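All protein chains but one are shown in place.
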Amino acid sequence: MKLNKYVDISTLDREAKKDYIDRHSAFLNCEAEAEAGKKFKVNVRVGDEYMHPDDADHYIAYVQLWNGEKMLAQANFIEGAMGNAPQNLEVDFYIVPTKNMKLTAYAFCTKHGLWESDMKEVVVK
Amino acid sequence: MKLNKYVDISTLDREAKKDYIDRHSAFLNCEAEAEAGKKFKVNVRVGDEYMHPDDADHYIAYVQLWNGEKMLAQANFIEGAMGNAPQNLEVDFYIVPTKNMKLTAYAFCTKHGLWESDMKEVVVK
Amino acid sequence: MKLNKYVDISTLDREAKKDYIDRHSAFLNCEAEAEAGKKFKVNVRVGDEYMHPDDADHYIAYVQLWNGEKMLAQANFIEGAMGNAPQNLEVDFYIVPTKNMKLTAYAFCTKHGLWESDMKEVVVK
Partner (left out) sequence: MKLNKYVDISTLDREAKKDYIDRHSAFLNCEAEAEAGKKFKVNVRVGDEYMHPDDADHYIAYVQLWNGEKMLAQANFIEGAMGNAPQNLEVDFYIVPTKNMKLTAYAFCTKHGLWESDMKEVVVK
């Protein structure tokens, strides 16, 4: 498989392409700094400006959260969890950092494969 | 396997038993009412007053969220995600209801099996 | 949720009921004895005489293998893996026992919930 990556959609011309890339991309939302040994919330959301279908044969089946080469957590969804209508699937993971992190998230669409978020560095004090 | 269930720990005498039951139990936190077709946040937390270890050979490996007989989502964790120290693992799922729900959560401990939360009815309008 | 269990279908009258119960039930196939420290094959199959659909909105989404209160492995499937036609989904797990085991398997149908196999004792020498 190939690892699809987000492209800044403001640089794209075609509406269909903006929509396709945005609605599949994983976005990581979290603070830039964390405290060692304390719970730290990381929101993973699929799609920023566009929503992905939640059809039985076409939906987001899982998201993963990684720190460098180590996967921390994976959330699997059964179709219908998003109400069988377009949505921005999201999940909040709570992790406990011990040192600086390089977080990345992934989203898997049952028709269009795996999508990687931008990497986000978190300073842990 | 057997489905372990939460017991009100204030009814228990022994401290070790309170700790054992509380730290393994899944707790569902969400509003009692939801709007049909809108995202609805459901927090699943393992342990209320006591924390569970996150040791390599003894940790919470997954939590599941069910609506009646249908599983909606499952989040798997790799040991270390909680910092290898006692914690209350938690995750926020965002689901989209279409009608009234009967939610239940489960937590799986790699040493002490599967634990079922109380069931929570959510009225969907 | 409730744990549905296999019922000997030869004791049932109605064809629809035999079909419903059989096609959802998990069946464990393995030797009755195993050698400690050696790989041991355990086949988990869903349905014995009847097949389950593999429709996008109705399929077997996962099977689990447990030894007593410890889950050993879980295999998740994306719809379509069974060709979008009725089948007996199966998977072979290879585990390495160290002492006597009490194996149980589970199958989850996206419409009809969780089904538990009969428990199988394996003597480990």
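Observations on the model:
Chains here go by letter, A, B and C, matching the order in which they are written, and residues are numbered from 1 within each.
Here, a residue touches a chain if its C-beta (ideal position, glycine included) is under 8 Å from a C-beta of that chain, and two chains touch if they have at least 3 such contacts.
All values derive from a computational prediction rather than experimental measurement.
Although one chain is not drawn, the whole complex shows that of C:E15, C:E31, C:D92 or C:D118 it is C:D92 that touches it. Considering the complete assembly, subunit B touches the hidden chain via residues 55-57, 61, 76, 78-80, 110. With the whole complex as reference, residues 37, 39, 54, 70-78, 80-85, 87, 89-98 of subunit C touch the missing chain. Contact residues of subunit A toward the unshown chain are 1-3, 61, 66, 68-71, 104, 108, 110-114.
We adopt the following convention: only the chains that are shown with their structure count from here on.
The distance from the centre of subunit A to the centre of subunit C, each centre being the mean of the chain's C-alpha atoms, comes to 32 Å. For subunit C, residues touching at least two other chains, in rising order: 61, 110.
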